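Structure below; questions to follow.
The complex appears here without one of its protein chains, the remainder shown in place.
Naming follows writing order (A and B), and every chain is counted from residue 1.
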Amino acid sequence: MNKIMVEGINKNMDEIIERWITRMKEEKGERFFHFMPDHLVEKTSREFAVLMTSNINESSAANTERISDFTEKVVRFGWAIKFVNKAIDNFSDVVYEFLEEKEIINESNLRTFNLIFRNWINPLRESIIDAYSTEWERTVSLQKIALQELSASLIPVFEKISVMPLVGTIDTERAKLIMENLLEGVVSQRAEVVLLDITGVPVVDTMVAHHIIQAAEAVRLVGAKCMLVGIRPEIAQTIVALGIDLHEFTTKSTLQRGMQAALGMTNRAIVEVEAN
Amino acid sequence: MNARIPILKLNEVLIVSIQWELDDQTAIQFQEDLLNKMHETAALGVVIDLTPIDFIDSFIAKVLGDVINMTGLMGAKVVITGIQPAVAITLIELGIRLNNVMTALDLENGLDKLYKELEA
Partner (left out) sequence: MNFRSSVEIITEWDIVAARQLGRNEAKKAGFGTVDQARITTAISELARNIYLYAGKGKIEIERVSEGGAFGIKIIASDEGPGIPDLRKVMEDGFSTSGGLGAGMPGVKRLMDEFKVSSEPGVGTIITTKKWLH
């Protein structure tokens, strides 16, 4: 019985895939099938079909290596788990209808085929969804690490003066990391003035400002001074508009000006010397 | 009984180095001892070094803050030194800023700051 079915599927694979793609295109909220180039859709669909049919022959569990390869791909394509589920449903529907049309499935063997179908699709769905969630978790944690690596380090520029350039969006978790790096750095570099450069921070809202203020206050507690530099005009506007009070901090528009001020605070200055 | 925190005198300055975790009694005892010593010696400044301290809660922070305020009332300047990063972060998260005190990275820097302040 299985054999007839496998033959029926394999012989008509092209048409099955085509019908499946048509259905997937009708699904709402998924851009993959419309947006991606045809050959890529074709290739991914074929892989999916191979994956789906790989375990019909064997009564054993699905090929885990193939499953994880495939899920890694679809996660990267951004397929939602709902969509993956839908893809499995559609595939099994298409195959079922097809086998009915070809009269491989008929009144007399309906029961048996139902059972075969269930034993085929269910474990496969489970393994795919399992692999999907594992892959997804892995992706999320990788992204998190990448984001944390963005988080700034303190650079000793002159004796007693260090700079921390901040780049990218600051959320609560990153803010905590920044604060720790900043304070550990101040103590280990024996910095007396630190310049916090926010040139690369796209938005300064009350939350970000709050974290910056806290960082500056903590810097004061360990015994150094914190200066905020790189305040672009639009940032200055939002700071004032939001009513954020930065009066207790020295602020400078650019890193250069900040550096001059920092040298002044540590009783030094940059002097030009004549070339000879 | 509790060990007391030693208070050293160097010229017009008192130096306190807190070497172990403060329990409530020791903290209160310290407050009293320091004020007495200030009075006895007519010191102009105090440096309190907290380098070995790995946490400060709101109670200890209040005692410290009170010490700072009282010392100010007696006409002396205070510098707190060696607050560890982890301690600074927890203090800020507790909402404690110790606004009215000078700070320095370590005892040496603290003494420098204090002498400069006293000269001015």
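Basically, a contact is a pair of C-beta atoms (placed from the backbone, for glycine too) under 8 Å apart; a residue touches a chain by one contact, two chains touch by 3 or more.
If you're wondering where the values come from, they're calculated on a predicted model, not measured in any experiment.
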Fill in the blank from the handout: Touch with the missing chain holds, among B:Val16, B:Ile96 or B:Leu114, for B:Ile96
Problem - Identified contact with the non-displayed chain, of A:Glu100, A:Glu173 or A:Asp245 - result: A:Glu173
Handout entry: Touch with the omitted chain, as defined above, among B:Leu35, B:Met70, B:Ala86 or B:Leu118
Key = B:Ala86
Handout entry: Residue among B:Gln19, B:Thr41 or B:Ser58 that touches the chain left out of view
Key = B:Ser58
Handout entry: chain B, residues in touch with the chain not shown (by the definition above)
Key = 21, 23-25, 54-59, 61-62, 65, 84-87, 89-90, 93-96
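The criterion applied here is as follows: only the chains that are shown with their structure count from here on.
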Fill in the blank from the handout: Chain-centre distance (mean CA atoms) for chain A and chain B, in whole Å, is 47
Exercise for the section: Provide the residue numbers of chain B that touch chain A in the complex, in ascending order. Expected result: 81-85, 87-89, 91-93, 97-98, 103-106, 109-110
Completion exercise
The answer for chain A against chain B in the complex is residues 179-180, 183-184, 186-187, 190, 192, 214, 217-224
